[in-house]
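Take a look at the following structure, please.
What you see is the complex with one protein chain gone and the rest in place.
Which chain is which? They are A, B and C, in the order written, and residues in each are numbered from 1.
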Amino acid sequence: MSSPLTFQPVLDRIAAEIEQTPGRGRPADYIPALAACDPRSFGMAVAELDGTVYGVGDWRQPFSTQSITKVFTLALDLAHEADELWEHVGREPSGNPFNSLVQLEYENGIPRNPFINAGALVVTDRLHTQTGDAAGTLLDFLRAESGNEHLAINEDVAASESAHGDRNAALGHFMASYGNIGNPVPALLDAYFRQCSVEASCADLALATGFLARHGIRADGSRLLTMSQAKEVNAVMLTCGTYDAAGEFAYRVGLPGKSGVGGGIIAVVPGRCTVCVWSPGLDGHGNSVAGVAALDRFTTITGLSVF
Amino acid sequence: MSSPLTFQPVLDRIAAEIEQTPGRGRPADYIPALAACDPRSFGMAVAELDGTVYGVGDWRQPFSTQSITKVFTLALDLAHEADELWEHVGREPSGNPFNSLVQLEYENGIPRNPFINAGALVVTDRLHTQTGDAAGTLLDFLRAESGNEHLAINEDVAASESAHGDRNAALGHFMASYGNIGNPVPALLDAYFRQCSVEASCADLALATGFLARHGIRADGSRLLTMSQAKEVNAVMLTCGTYDAAGEFAYRVGLPGKSGVGGGIIAVVPGRCTVCVWSPGLDGHGNSVAGVAALDRFTTITGLSVF
Amino acid sequence: MSSPLTFQPVLDRIAAEIEQTPGRGRPADYIPALAACDPRSFGMAVAELDGTVYGVGDWRQPFSTQSITKVFTLALDLAHEADELWEHVGREPSGNPFNSLVQLEYENGIPRNPFINAGALVVTDRLHTQTGDAAGTLLDFLRAESGNEHLAINEDVAASESAHGDRNAALGHFMASYGNIGNPVPALLDAYFRQCSVEASCADLALATGFLARHGIRADGSRLLTMSQAKEVNAVMLTCGTYDAAGEFAYRVGLPGKSGVGGGIIAVVPGRCTVCVWSPGLDGHGNSVAGVAALDRFTTITGLSVF
Partner (left out) sequence: MSSPLTFQPVLDRIAAEIEQTPGRGRPADYIPALAACDPRSFGMAVAELDGTVYGVGDWRQPFSTQSITKVFTLALDLAHEADELWEHVGREPSGNPFNSLVQLEYENGIPRNPFINAGALVVTDRLHTQTGDAAGTLLDFLRAESGNEHLAINEDVAASESAHGDRNAALGHFMASYGNIGNPVPALLDAYFRQCSVEASCADLALATGFLARHGIRADGSRLLTMSQAKEVNAVMLTCGTYDAAGEFAYRVGLPGKSGVGGGIIAVVPGRCTVCVWSPGLDGHGNSVAGVAALDRFTTITGLSVF
């Protein structure tokens, strides 16, 4: 891989292979907006460190980012308060489903990591306290990094998430009972559901993830995170980024990655590029079937696995 | 124990012994109204099947009934919908603290029994659906059985419970996420916190519990529960009535009983009488220290243990 | 129920009803000796306090006592070391299947109660240390109380248990790792499997259980347990005696009872009589289907429930 020009044929080849693959899983069906997605949709983009973007398929179509936003709120909160955060959320794999309450109870309301729902709620709660508007801060950041001023929150999706949000409400109140939530739980949930409802395309997200491939440097050259913090976020992505299938993702794809139930996955090749893939059909762990397959092919073809 | 006249000296003797006992535990301190209770308070009452009541100490002073009300809402809901209830809550001991979420998750939102908080929320939810006003239905019943029209809900305590209600809110939303709650969670919590805030005295509660000693017959001679249902409630009290110390209560006291964090405990001698004791200082399981000791003495002196 | 003469017609009536009942469950099939039992077998015996025995059906046929023996080893160990035992095993319902390791781990190798397998292993271990031969001590006791010198251990069954004993071996080694086992684990397992392989009839077991109805007094009039200890054993039977269906047994039958996977169940009416029923077909909890049904009928017909 000596030349960036070679990414386009790689993407074309992957798209052609995915096209031939039967079985795409099923879109998330807990809210109508996600259930309505066409499982045949597929898009993939690669962004180089300098912002050059390559893409294939539906790579410019916005989709619901959902849990992918947890990476950005984590980075933004670390930028604001640094290690203080780690007193309120851990950095270890959970070994349990993403919305489980069991471990939370045994560990006194401190979530295992920032990417299970409980941990993401803590991160959003703290970012909301730091900035007064967690979802707005996130949106500003994504717009700046992607250069796309049209990125927006889908308020219908946010309302739909809220209407089906009992499990997250339970997590929020449960952690509040341990004193680990600073905002009123309804306000936190509102911020969280709006955060999850940001819509962006593969191109937008590949660009927005660039600071993790650049060891903390934003698109405009300013520093968001220290090199150590950027590596930390990548490490947490690799060990905890794909729900309870983090191990499988690590050995199949071999890159730090984060998935969302909207069918998107972002991945980082440190020092080299970022990738975003989207296809709404999910496997039993909540990860995009075609998305994982495409990233598996990507690292196999390019040799760009960290292992 | 051939004559009811002998209960008064028994109570006097127990009160004298308790008076000599150092160490009463500490009142619940999660809300101010409970924390303000004098741990030296002690009252005890015995009601015969015919409504004759004997008492000692602070037996006529109202206190916060709290979880004791779970017995009455259980009976009232069974009277309304019978076995339908048991599809939504189990009847087995939980082996976990009263407000744990762990077992609830492993068992898909069906609480182990009606006396852990999760189970009591389900019972109140269903009674609220049946009657439109769970707390009001409870209050009417307690007034009728005790003959005390002055029984009331302490709305300050209810508000205070609500302000410290994150754990119960978590339980409610969590079960709602499994489809096991019919009312909106905030409405359910309001009903539940008002139910817990009913105030009554030892005399009131000993009388109100009488239907369980009379195998289902109310004070006015009408039937609330079938004999089988009344035995069922007694059995659930014996195996699950005192949080995660049900085993200890069973072998020390040997009667179906139910405690509350207000420091009250009711107990049933089937076919013979009911007992209510109150002292606000609690042990580590949330049971009244002097209350358990007094009941232990009661069954030892009278031989009225079921074992 | 004023006269002992009335037990015979009660038993005859129950046997006739059970005869008409379809569905007996399936015998335990983890070892051949149990799997070979005829699920249509049914016997039931009642023993009065004075040793008068009534019976019906296969009430004199020996069967594999299995977990029923846990009641006797518990009583025998309490007779030897009294409350010392309770530092090594709890007295609370477990809320988990009888051979679960989960709670054991969270509670540092102290089993919840003497009737789950882990707790029974602790009791046998301690009795073995006290007497040098736990299974022999048990056998001597059962022979003396039943007056049947022919009671014996089925060594083939014991060998078969041992060959299928990995789960119990795991429990033994696990507790040994916490320092809660005094004998070498293989020696303990040998004693335990021999204990479980004692064979006795309904008549034998109803008589042998008599000391629990007589508040601690043996058949020869000597005292095995204090009144308080006898009530304690009854309380533990009621709250923990039928695996994870203790609650269901309590509200259906309403007596302290203990079941075994051989299909036997013993039950105690304190101060009145003991009952033993046997039918090898089991329900999903490991309790005899016809046995529970027969005891349910027994308390319904006689009114002898403790509730």
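Basically, contacts are C-beta pairs under 8 Å (C-beta built on N, C-alpha and C of every residue); 3 or more make two chains touch, one makes a residue touch a chain.
For clarity, every value in this text was computed on a predicted model and none was experimentally measured.
**Q** Tell me the shown chains the invisible chain touches, ordered by label.
**A** A, C
**Q** Given the contact definition stated above, which residue among A:T209, A:N234 or A:N287 touches the chain not shown here?
**A** If we include the chain that is not displayed, A:N234 is the one touching it.
**Q** For the chain that's not shown, point to the residue among C:L171, C:C196, C:I217 or C:A250 touching it.
**A** Within the whole complex, the residue contacting the unshown chain is C:L171.
**Q** If the hidden chain were put back, which of A:A28, A:A246 or A:I265 would touch it?
**A** Within the whole complex, the residue contacting the unshown chain is A:A246.
**Q** Among C:D29, C:D50, C:E84 or C:E105, single out the residue that touches the unshown chain.
**A** C:E105
**Q** Contacts of chain A with the missing chain: which residues?
**A** Counting over the whole complex, chain A touches the hidden chain at residues 90-96, 103, 112-113, 230-232, 234-236, 238-240, 244-248, 250-251, 254, 256, 270, 305-307.
**Q** On chain C, what residues meet the omitted chain?
**A** Chain C touches the missing chain through residues 100-102, 105-106, 166-167, 169-174, 176-177, 185.
Keep this in mind: only the chains that are shown with their structure count from here on.
**Q** Since chain A and chain B share one sequence, what rotation angle in degrees maps the C-alpha trace of one onto the other, as a multiple of 5?
**A** 180
**Q** Tell me, please, which chain's centre (mean of its C-alpha atoms) is farthest from the centre of chain B?
**A** When every chain centre is compared against chain B, the largest gap points to A.
**Q** Work out per-chain C-alpha centres and flag the one nearest the whole-protein C-alpha centre.
**A** B
**Q** What whole-number Å value describes the gap between the mean CA coordinates of chain A and chain C?
**A** 56
**Q** Return the distance between the CA-based centres of chain A and chain B, expressed in whole Å.
**A** 48
**Q** For chain B versus chain C, what separation do you get between their C-alpha means, in angstrom?
**A** The computed centroid separation for chain B versus chain C comes out at 32 Å.
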